[in-house]
Structure formats: structure tokens, C-alpha cells
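Written out below as C-alpha cells is the structure these notes cover.
Excluded from the complex is one protein chain; the other protein chains are retained at their positions.
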Amino acid sequence: MVEAVREEQGRLVIGLDGEIDLDRAPKLRNLLLDCVGRGRDVLVDLSQVTYIDSSGIASLVESLQKAAGNGTRFGLIAVSPEVMRVFELARLDKVFAIYPDFDAAKAVVS
Amino acid sequence: MVEAVREEQGRLVIGLDGEIDLDRAPKLRNLLLDCVGRGRDVLVDLSQVTYIDSSGIASLVESLQKAAGNGTRFGLIAVSPEVMRVFELARLDKVFAIYPDFDAAKAVVS
Amino acid sequence: MSAANEECLLELRFPAQANRMVLVRDTVRSAARFCGFDEPDTRDIVLAVGEACQNVILHAYAGREAGTIVLGLLRGEDRLILRVTDFGEAIDPAKIEPRNLDELKPGGLGIYFMRELMDSTDFGPSPDGVGNVLQMTKRKGSARW
Partner (left out) sequence: MSAANEECLLELRFPAQANRMVLVRDTVRSAARFCGFDEPDTRDIVLAVGEACQNVILHAYAGREAGTIVLGLLRGEDRLILRVTDFGEAIDPAKIEPRNLDELKPGGLGIYFMRELMDSTDFGPSPDGVGNVLQMTKRKGSARW
């Protein structure tokens, strides 16, 4: 279970992996809100996430709302099919900006 | 879970896979004893077996003993490390003829 | 606790703590595959059970010592039945309702997920008089939307 934050061309990219559940969501929430708080655009790489539940989704929604309040962008990249299923279920697949990869996300101007 | 029997250059090669436990051992025992009963050399390919317990080992020991009584060979090929651990534990790694692959088994004359 | 055509596969008991969920999910995943569910259905079943247990952890034992969760896995002819029992205060089932998803806010998705993912979900007081039972059913080959 890794949460790796890297800076790429002015954006913060957060790479998550494994299973995001109630046990992990509080720590993830802190990390995401902290990154969004830095006033930079934030991209969350979900390619290695095999499971996410409502608590993980809640952390992402909260971060999206905080970014909107800040006037920064909050996007998701490389969402695995398992995770996309859950976003669709929650009808959030059109609410979040979802990009196939970093370059596609980058191409969209802030 | 597959038990595939093929004939190769006069020998019967039985390919097993998955987990061999008490649930599966009775069926495996019948298959092995039936093959040995055909009077041919028998080789059991264990490369795809990820788990074997004492009931699976017992079926192999019984088959080895029946083959010895018949004057035919009964050997194991491509034993996975997980399974080899159990043979070593049972001190059967020197009792069974164990070959890296079919060609190595074939090279030993009956 | 099981009808004539329902067979107990396994029952799990564990403290209502978030760090146990990874173990519970692995067991449920294994049971769903055992019953012949495909991988998408298996993932749906695992998620629904995750949400059910999460609600017990967050709500049933809120403000008191974490109690026990009992998860019964039963197999019917063409279905898997999952029974989540808590020993918290009995809750009015009418209060267990999904929220409107049109409003964007963090949280409040669990009940909705369970209803969408499973063929049936029934919440009620435990027949033993203490706590609540949430019973969910997933049929094999039930259409995914």
C-alpha cells in the first residue's frame, strides 16, 4: 500500500494502489486535502487501485469540492476498470475530470 | 481445476493444476491408479500445482507403490517449489523420481 | 437460521474494526468464486459486503466500544446470501434509505451501492432481540445494468 506524491510539470500527481477502504480512507483524505491545499492542480493516478468503496469515494469528492473552492483543478488519471465501475455506480463518472493518462490531463488547460 | 492425461512417446503424462486437497484427492487417486493400471510408465506434471496436502501426497505414494508392484515407472516432472517444499517435509523428495521436464524423464531408460 | 434449500458455507465473526475488512473481503471473494460467480459479480458482492460492514463499524457501534460483526455466507440453489448481524441498538429500518445522488457531497453512498449491487437487501431487527440483521442476496446470472 503506497501513496506516492510527485511533482510533474507544476502539478501534483498522487499515485495510489491496492485496496482503498474505510481503514485507509482517513489517511488518504488527509493526504488529498493537504495536496489540494497547496494551491496546485492535483491529479490522482488510480491505475493500480483494485478496490475502492464509498469511504474512498467520499475522500475524492471532498477533495474535488475543496479544489473547486480554491479554483484549482482536481482530476483522475488512468482509472482502472474496477474503480470506474464504482464511479459509474455513484454517478460520479461525469462529475470528475477523468483522463486516460498524464499527457491527456496536461493537454487540458487550467 | 483440470486433470489432463496425454500420451507422449509411450508414456502417460498427467497434468495437474491448482490446489490438491482432501476434496480433490479421491478423484485424483482414482485417476492415478487407473493410469498406473494400464501398464504404462506414468509421469505426473506438477508445474501448475500451487498447493498439495497430505491427502494429495497419499494418492501419489499409493500410485508409486502400485507402479512398483507392476514393474512400471511412476515419476514426477516440473514440480513447483510450493509442492517440492511439501515433498521435502514428508522426506519423499528422494523417494519419488523427480525430473525437471518430460525430456529429462524420457532420457532415463525404463 | 437457514431455510431448507439454503446451505451454510461459512460464518465469520470479527470485531467491528476497519482493519479487519481486508480479511473479510478476501473470504467473501473466495466464497463468491466458489459459488461460480464471474469476476464482475464477485467484485460487486465484495463491495456490497464491504459497505454493509462499514455501516456497522460507523453507525451500529457509534459512540460505544466496537462490538462484533457476524457475517453468514449461505448458498441457495442459484444465489449467494450474505447476512450481516450486529449487536448494536435496534434501528428503525425506515431510516435506512439511500440518499438522492444528484446532490454532490462526500458520503451517503453505502445503502445506495448495496441496493444497486445486490438483487435484494433487507434490513431489520435481529430475530434474537438484540441488534440488526442485513440480509443481501445475489442471484447468479442476474443482469448488471
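Per-chain residue numbering starts at 1, and chain names A, B and C are given in the order in which the chains are listed.
Heads up, the rule we're going with is that contacts are C-beta pairs under 8 Å (C-beta built on N, C-alpha and C of every residue); 3 or more make two chains touch, one makes a residue touch a chain.
Bear in mind that the values here come from a model prediction, so they are computed numbers and not experimental data.
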item: Neighbouring displayed chains - absent chain, whole complex; value: B, C
item: Omitted-chain contact residue, chosen from C:20, C:59, C:115 or C:140; value: C:20
item: Sole contact to the chain not displayed, among B:34, B:82 or B:103; value: B:82
item: Where the missing chain touches chain C, by residue; value: 8-15, 20, 22-24, 26-27, 29-31, 34
item: Contact set of chain B toward the excluded chain (per top definition); value: 19, 21-23, 51, 53-55, 57-59, 61-62, 65, 82, 85-86, 89-91, 95
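The rule is short, and it goes like this: only the chains that are shown with their structure count from here on.
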item: Between chain B and chain C, centroid-to-centroid distance (C-alpha), Å; value: 43
item: Distance from the mean Cα position of chain C to that of chain A, given in whole angstrom; value: 27
item: Whole-Å gap between the CA centroids of chain A and chain B; value: 50
